[in-house]
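A protein chain is absent from this complex, but the other protein chains hold their places.
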Amino acid sequence: MQRKHNQKAWFLVLPVFLLVAFSAIIPLMTVVNYSVQDSFGNNEFYWVGAEWFVEILNSERFHSALGRQLMFSGLVLAIEVPLGIFIALSMPKKGWGASICLVLMALPLLIPWNVVGTIWQIFAREDIGLLGHTLAALGVDYNYTQDAVAAWITVVVMDVWHWTSLVVLLCYAGLSSIPDAFYQAAKIDGASRWAVFRYIQLPKMKRVLMIAVLLRFMDSFMIYTEPFVLTGGGPGNATTFLSIDLVKMAIGQFDLGPAAAFSLVYFLIVLLVSWVFYTVVTVQDAEASK
Amino acid sequence: MAEIHLKDISHAYMPEPKGPEDYALKALDHVWQDGGAYALLGPSGCGKTTLLNIISGLLTPSEGAVKFGEQDVTTLDTAHRNIAQVFQFPVIYDTMTVRQNLAFPLRNRGVSAGDIDARVLEVADLLGIIDRLDEKASGLTADAKQIISLGRGLVRRDVNAILFDEPLTVIDPHLKWQLRSKLKALHQQFGFTMIYVTHDQTEALTFADKVVVMNDGEVLQIGTPEELFEKPIHTFVGYFIGSPGMNFLDAKVDGNQAMIAGQSIALTANYADTHNGKTEVGIRPEFLSLHSPDHKTNAGIRVTVQTVEDLGRHRVVKVDAAGTPVTVLVHEDEEVPSGDATLVFDPARTLVYRDSRLVEGVG
Partner (left out) sequence: MIRKMIKNIRFTPIFYIIFLMLPIYWLLTMSLKTNAEILGGFSLWPADPTLANFKTILTDASWYSGYINSTIYVVLNTIISLAVALPAAYAFSRYRFLGDKHLFFWLLSNRMAPPAVFALPFFQLYSSIGLFDTHIAVALAHTLFNVPLAVWILEGFMSGVPKEIDETAEIDGYSFPTFFTRIFMPLIGSGIGVAAFFCFMFSWVELLIARTLTSVDAKPIAAVMTRTVSASGMDWGVLAAAGILTIVPGAIVIWFVRNHIAKGFALGRV
């Protein structure tokens, strides 16, 4: 759509600008302020420049948290995106079956994140949980509070449980925008099931899939509450992702300087990756509307 | 190539149809001649698309059989029917180039790469898109996309029939004529059977050798455009074809006389007065004429002229015949009386309908 130039439009965005500036810029300034100073308590600060950044960027602690975070986001995307596509493809297209699927699938998305953690904490416990109990009865050696691998599997399965539906719903929306004639034409052209997916369904899902990947990357990269409730970052530091580590540092140890530097580096990483995705999505939007 | 025989087919979308009203397509037996150009004409929701989908194999009829020549294809799937279809909204594969779009049906059928290339070039040449083969298909205009949809049917040498489901709906008006002539030319060149669904009578009448008029799931008449115009066998066909449509007046018919509102007009044949149902006299506006009230005739009734609409070479006159509105087409250099007038029927063109169906007189 061709949009008009109109500088008065700024009046319409002014409320948003002020509100978000208040909630974003002031706190961000606070963080920046902390990140370049040190304190010995009593509200006495002195300038340390980029020292905290150097320290954080070189610290083993940050590297390993970042490594775990990247691995977690990668795993979660690698499972949820294909699984979500597959489920969306096999869902009924309309009617009451589709409605029931949508409502039930959306349910985990509206559960408070700490409750998600609680649900899985209970579900996976050997003494009172269905999953833990069943695994133990089958003779599987599984204890997510002691064993790092079990903890990882539990956290990843929990995230798959929690968020795959988002990918499903997005893909479903993309699929339901395809007119029946496309499927009929494909039948007439003798296309295989794979060709229908590759040349009709996938191209139509491309834009929503980009949004799905963007949202899932952002949210998985910022995950805090669910693993915090489930494992507390343990055993040891096995499931200590960036946010958990940051909160430990800032609130637990009150290391404000390093925590602030950590925050900024963390934010910049999310921003950078998201910006790349966002650019891809908007370029495609522009191409599609041509 | 072979003729297509729809043998006593009917279709209902619900599993256990009870009465005729449950059928989206009522009983039909028809042979589509090989190489014919047919139009399926009727208002929206009359069952045209159902019929088309039965021929293409997207639907299996609830009853009856579909035969291509001697082969029964009732349960054969679409891909193996040698049928191509062009849809209302252009269907193209967005991520492919024009060339890949055209090659797609052949690739799916395992044709060798060399043969595909040759055939795609041949068809592209005929369609006049040879210089656009390497463009991305998603960037094309609607009419170009429809041409490519058609091309995907034409590349297959074995195609029996090409079905068109209102293919000009999304085409700009000034391009419609162009595309229609192109279709006609291709039909003559390739000789495939062509079945063309539309709700636009001009499109149907200028395009097809035979027009199939449908309403409410029923095929009412199959005939040439002339037959539909001169002898509609059902009142709906009379209304629907022609512009303005045919006039129908309640009448009592006895022998070679029809009584309309107490005045009699002459008919050219004898009809027995044994029928209890509704009897009507039908005549096209072209075959009526208006005269002054004192005009002497044995085939006229008294009417009141209400409105006159000038269309250039013709004038459309609406008159009131004892409560029934009648449309008369008057040539530009004929007089139109105002107020009371005598409406004269051409006896040779005056048809009699009983319960909406044409009845033939004797002698």
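By written order: A and B. Residues from 1 in each chain.
The criterion applied here is as follows: a residue touches a chain if its C-beta (ideal position, glycine included) is under 8 Å from a C-beta of that chain, and two chains touch if they have at least 3 such contacts.
Being a predicted model, the structure only gives us computed values, none of them experimental.
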Neighbouring shown chains of the undisplayed chain, as defined at the top: A
Of A:Ser23, A:Ser64, A:Gln146 or A:Gln253, the one touching the omitted chain in the full complex: A:Ser23
Touch with the omitted chain, as defined above, among A:Arg61, A:His133 or A:Arg198: A:His133
Touch criterion as defined above, residue of A:Val48, A:Ala181, A:Val247 or A:Val280 at the omitted chain: A:Val247
Residues of chain A in contact with the chain not shown: 1, 3-10, 12-13, 15-17, 19-20, 22-24, 26-28, 30-31, 86-87, 89-92, 99, 101-115, 118-120, 122-123, 127-131, 133, 161, 164-166, 168-170, 172-174, 176-177, 193, 207-208, 211, 218, 221-222, 224-225, 242-244, 246-247, 250-251, 256, 259, 263-264, 266-267, 270-271, 274-275, 278, 285
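What we mean here is this: only the chains that are shown with their structure count from here on.
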Separation of mean Cα positions, chain B and chain A [Å, integer]: 57
Residues of chain A touching chain B in the complex: 179, 181-182, 184-185, 187-192, 195, 199-200, 203, 290
In the complex, chain B residues that touch chain A: 53, 56, 58, 77-79, 83-85, 87-89, 91, 93-96, 104-105, 108-109, 139, 149, 152-153
